[in-house]
Structures are given as C-alpha cells and as structure tokens.
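Beneath this line is the structure, given in structure tokens, with notes to follow.
Right after this comes chain A.
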Amino acid sequence: MKYELPRENDQQHFMSIIEKMSGQNIRLCYQCGKCSAGCPICHEMEDSPNQIIRYIQLGLKEQALSKNTIWLCASCQTCSTRCPQQLDLAKIMDSLRILHQQESLQQNIPFSTSAKDFGHRFYNSLLNGLQMDVRSNVNAFSDLFLKMVRHYGRQFETGLIYNYNVNSGFLFSNVLKGPMMLMKAKINLIPEDVKRREKVEKIFSKIEQLEKSEKEKR
Partner candidate 1 sequence: MSLPSEVIEENKNEIKKDWQPKVIAFLCNWCSYAGADLAGTSRLRYDSHIEIIRVPCSGRMDPLFILKCLEKGADGILVSGCHPGDCHYATGNYYARRKFATFRKLLEFCGFDLRRIHFSWVSAAEGAKWSKVVNEVISQVREAGPIANMYSRRENQL
Partner candidate 2 sequence: MARIGVFVCWCGSNIAENVDVVEVARYAATLPGVVHSVDYKYMCSDPGQKLITDAIRTQHLDGVVVAACSPRMHEVTYRRTVATVGFNPYLFEMANLREHCSWVHENKAEATIKAKNLVRMMVEKVKQNQPLYQIQIPVTKRALVIGGGIAGIQAALDVAAGGYEVILLEKDPSIGGHMAQLDETFPTLDCSQCIMTPRMVEIVQNPNITLYSYSELDALEGYIGNFTAKIRKKARSVDITKCTGCGVCQQKCPAKVPSEFDEGLSTRGAIYVPFPQAVPNKPVIDREHCIKFTKGKCGLCEKICPAGAIDYNQQDEIVEEKVGAVIVATGYDLLPKDTYAEYGYGQYPDVITSLQFERLVSASGPTNGELKRPSDGKIPQKIVFIQCVGSRDASQGRSYCSKICCMYTAKHTMLYRHKVPKGEAYVFYMDIRAGGKNYDEFVRRAIEEDKAVYIRGRVSKIYLQNGRMVVRGADTLIGGQVEIKADMVVLATAITAPKGIDKFAQKLGVGYDLHHFLSEAHPKLRPVETNSAGIYLAGACQAPKDIPEAVAQAGAAAGKVLGLFGGKNLCREPIVAKVNESTCIGCFICQKACAYGAIEMKGLKDRKGNVIKVVASVNTGKCQGCGACTATCRSNSIELEGYNDQQIYAQINAIGFTND
C-alpha cells in the first residue's frame, strides 16, 4: 500500500473538521491501540479504530470515511472509557458518520409509507438489495428509524422491522422473529397514537432547515 500524504494545509483541514465536530484533540492519540484492543466489533472491521484515528491524523479523508469501521461501531464507548489519552473515540466515530452523510458520499435509501411505494421498493430490493453492505444497512436503519419517529412521534417497531427488511434485502432473517414476538404480545401491530405528531414534524423540519443553511454558510 502507498498513500500520498496531502499537503499540510489539507491535512490540517480534515483533522480540524473532525476536531471541530467532535470537540476532540486528535493529536492526543499516540497510537497505543487500547481502543482497538477493547472494541467488541474490532474483528469485523476493515480497519481497527486506532487506524481510523491514524488516517485522520495524516489527513487521509478518503480512507477514514470509506471503511466499514465507522458503520460497525456500536457506540459502546469502551474505547472512550479506556483510552489513556482520554480521547472520546465514539464521538469521533459519530462525527465521521455524520460527515459521511453530509457529504453524501453514499446515497441514502429513500423511504415512503405509502402502500404503493412499499411494493415498488420490495421489488427493487429483490433485484439489488442483496448486495448491500453494513454501511447501507446502518444508513437504512437510521434513516427508517428517524422517519418512523418523524411520522408517528414514536418508534413503530413492526413498521420499522418490516420496512427495514424490505429495504435491506435481508428479507427473511428478522421477519421470522415476528410471529414469535407477536405470540408473546411483544410488539404492536398498530402504531401508538401521539397527539403531538405535528409538533414532532415541526422539530424535524426546523432542524433540517437550520442544518441546510449552516452547511451553505460553510
């Protein structure tokens, strides 16, 4: 492998973006690896957490953002708790994910609650969905989750899981659990009725506008 190190300026730029977003001083990391040593997900990651920090230190933005690491991170905070240099790595992972989404390096999966769209999506997912990786899974899940909240004010798990399976392509894995859960009366078939739905919608749209204008300012 060979990496072209960006000029000092670019390097500073990427590191300082992440520093600003996360409020962490990335230079504190002395690459001891304790974060990776304790990370429960490290086995599955393309690059271990300390390597992601290294990429940031060297200004290798592409590398930092393109690995599945940031999407697999479970935000468990084990790394943040044990880091000898007191870096909040989980927060840095958050920042990388947010940055990734902001920069739309990856297209988000659209979502709709209408029955017609469901069918459409279902069909589509049969065609394409099977190749999707964690990144799109996590994105899809987050996306759906928030859209559920936006729409109903609360999470509607049946809808969430159903939609997620349809969209992610892992069609049968979790849906199978459905009947068992229902048997135990675990999940609701009908979403709960939150009276403040409009208010929730307002919160979401306000934030959307705010963030858009902030992004434009930058």
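As a working rule, a residue touches a chain if its C-beta (ideal position, glycine included) is under 8 Å from a C-beta of that chain, and two chains touch if they have at least 3 such contacts; residues count from 1.
How these were chosen: all candidates are chains of the complex that A comes from, given by their letters.
For clarity, every value in this text was computed on a predicted model and none was experimentally measured.
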item: Candidate touching chain A in this complex, from 1 or 2; value: 2
item: Touching residues (chain side chain A, partner candidate 2) in the complex; value: 28, 30-39, 42-43, 47-48, 50-51, 78, 82-86
